[in-house]
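Dumping the structure here so I can ask a few things about it.
Every protein chain but one is kept in place in this view of the complex.
The letters A and B name the chains in turn, as written, and every chain counts its residues from 1.
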Amino acid sequence: MEYLLHILILIGIYVILSVSLNLIAGHTGLLSIAHAAFYGVGGYVAALMALKFNSPFLVNIVCAIVLSGLLGALVGIPSLRIRDDYFVIATFAFQVIAFSVLNNWVSFTGGPMGLPGIPQPTIFGLQVSSQLGFLVLVGVFCALTLWVIHRIVRSPFGRVLKAIREDEVFAQAAGKNVAAYKVLVFVIGAGMAAVAGVMYAHYISFIDPTSFTVMESIFILSIVIIGGAGSLWGPVVGAVVLVVLPELLRFVGLPSSVAANVRQIIYGGLLVAFMMWRPRGFLGEYAFQGKEARE
Amino acid sequence: MVAVVIAMIVAIGQGHDDELRIGVVFPLTGDAASYGEKGREAIDLAVSIVNAEGGCGGRPVRVIYEDSRADPKTGVSAIRKLISADHVPIVIGDIVSAVTLAAAPIAENNRVVLLSPTSSSPAITNAGHYIYRIWPSDLAEGRAIAKLALSRDYRRVSIFHMNNDYGTSIAQVFKKTFEAGGGSIPVMEAYQAEGTDYRSFLAKMKMDAPDALYIAGYFADTATIVRQLRELGLSTQVLGTTAVEDDKFLQLAGDAAEGVIYPLATGFDPASSDAQVQQFVKKFRSRYGHEPGWVEAQAYDAFMLICHVASRLDEDVTGEALKKALDTMGSYKGVAGVIEFDENGDVVKPVVLKTVRNGVFSRLAGSE
Partner (left out) sequence: MNQLVANAAISAAIILLVGVGFALIYRVGRFFHFAHGAAFTAGAYMNLVFFRVFGLPQPLSATLSVLTCIALGCTMELAVYRPLRKRSASGVVQLVASLGLYILLTSLISLAFGDQTESVRSATIAKGVSVAGARLTDIQITIIACAAVAASMVAWALRYTKAGREFRAVASDPELAAITGVRSDRVILGAFAVGSGLAGIAGILVSLDVDMRPTMGLLPLLSAVVAVLVGGVGRVLGLVMGAILIASAQNVGGWYLGQQWREPVVFVVLLGFLFVRPEGVMGKKLTKATV
């Protein structure tokens, strides 16, 4: 039972991550490989605050969102000058630098030794200590994230995002401040990823930089792509599939040494296969095609 | 997919009462996979020996392996699966400290014993009441090699350590001990686990001409570093870690392995005349066709220790019962030395200084 709860909690964390990346990549069309960096910053801010100042959970979460959001703006700014695959590489660069800072700034982040003993969160005097409690907590934030994204996408703001994705020049010509929209989308997405990081840090109670690598970013992106970019529920489906799949492999009787590689092979193969035959993913409405290519 | 989910639920429900289930969380893939595989070989051997003799105190043993990939999150998934789906009262693992630390609170909360054969991080000492290890903390190894450097009158030793929990924490212990003894560290730098180009560090180190270079990492990277050191024409004395003692190190480092001095923080000595050790080495060799090393010995001891205390239990083997038995067992003699836990679930073992002489791991002369 506890194991099933654990998987549900992990799914919840990845739903927050992928839904927020979907806002950036799926709704606005800015493919980013920096999401694990925001996730990590959130986790580290919460962990450091909880460990050093013993500050309340809700304060930690706000600080994590703010700091990660600022970093999001920093990553969003290059999108004004650089586009498409060049932009992907720029986010990649940001991800590598962020990981190195977490890993090498030993006196502050604990470096590769990580931060053990992160306390369980207390909200309004209520300590979340059981797994069920965590599931409820993650579920609440998950629902909140989905609701906010839903509202954003349906609003005039969301329609501008879609316009930027479909035809940036047109959006610009229509008098929209494309630059501000792009940066804002990164701020929102990064802030939400930070929430997932906070959940992760408090739940696992130990974090180290290896959870926030380039490969993790690619994994989150794969959830969005396989689930379906640009749709509300696509990333949710993606998160369920990609989190449950490796866990199922624990039960099919493969030797464990083979299982991890098989998992990677399936996951790499899925990415290729979806790009070839179904670039929209399971439920998506956006297939990462530029304007000219669709004509 | 549906079929597998059903299989999963069925798996959660079943279990034999008379059987002793032992969970094992090892890195079977990823960066530390070679250690995990060694540990698995040893435990497989131990299981076959014990079950052929009727099990642990009459209980047949079943071992369930889970892969941690040396990654904390995967390790947490693995131990949760073992505890809630397989209902194990005891988990052996992990090899690497980061996973042991991440898994510790889960074992603690579920009152399941977590016994690590090789985790060395000093943080594990205070990781919980249900957390045991049969490997001494990094403190012992780092201090021993620093003291050796001091005793040889090395005044200046440069440090090059792997940028992971093991390399970083052991390098810090070395630095502290060595500086406290009056030595100085001209250069101390970290290297990334996946890197292979250490030449610029070596060139930089060469300018200071230290008395020795302490490389704190695993065997593969240490091998590449000593090779590059010798290729640059430097004959600096190299100090290494316990991880160096691996046949693969000799193969990868080639002639450059010669003369590397390292501490062995486990009491395992395959050349020992002790009957228990000889029997282990013989059985291992006949089953796998190669020699066991310290990882194998530690994993074997971890399993046999659990079997030893479990066989003395009259009641059901639960986590609580095992913990009580471990706390009160006194001392147990394994193939890698005597195990006796202190109040933190740590062990103290004598550190042996060794070196590579004529392509063979040998005791360092004058360190007996």
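As a convention for this text, a contact is a pair of C-beta atoms (placed from the backbone, for glycine too) under 8 Å apart; a residue touches a chain by one contact, two chains touch by 3 or more.
Just so it is clear, the structure is predicted and the values come from calculations on it, not from any experiment.
Enquirer: Could you list, sorted by label, every displayed chain in contact with the chain left out?
Expert: Per the touch rule above, the missing chain touches A, B.
Enquirer: In the whole complex, not just what's shown, which of B:R230, B:H308, B:K323 or B:K354 touches the removed chain?
Expert: Hidden-chain contact among the options goes to B:R230.
Enquirer: Looking at the full complex, which residue from B:Q192, B:Q237, B:S272 or B:T318 touches the chain that isn't shown here?
Expert: If we include the chain that is not displayed, B:Q192 is the one touching it.
Enquirer: Since one chain has been left out of the picture, which residues of chain A touch it in the full complex?
Expert: For chain A, the residues touching the absent chain are 31, 78, 81-86, 88-90, 92-94, 96-97, 100-101, 103-104, 168-169, 218, 221, 225, 258, 261-262, 264-265, 267-272, 275-276, 279, 287-290, 292-294.
Enquirer: So that we can see where the missing chain sits, which residues of chain B does it touch?
Expert: Interface with the chain not displayed, on the chain B side: 29-31, 33-34, 37, 160, 163, 189-192, 194-201, 203-204, 206, 220, 223-224, 227-228, 230-233, 248, 251-252, 254-256.
Here is the rule we use: only the chains that are shown with their structure count from here on.
Enquirer: Between chain A and chain B, what is the gap in Å from one C-alpha centre to the other?
Expert: 34
Enquirer: Which part of chain B faces chain A closely enough to touch in the complex?
Expert: Within the complex, chain B contacts chain A at residues 1, 4-5, 7-8, 11-12, 28-30, 33, 36-37, 65-67, 69, 71-73, 76-78, 80-81, 83-85, 98, 101-102, 105, 110, 121, 123, 127, 163-165, 167-169, 190.
Enquirer: What residues on chain A touch chain B, complex-wise?
Expert: 1-4, 6-7, 10, 103-104, 106, 111-114, 116, 200, 204-208, 210-211, 247-248, 250-252, 255-257, 259-261
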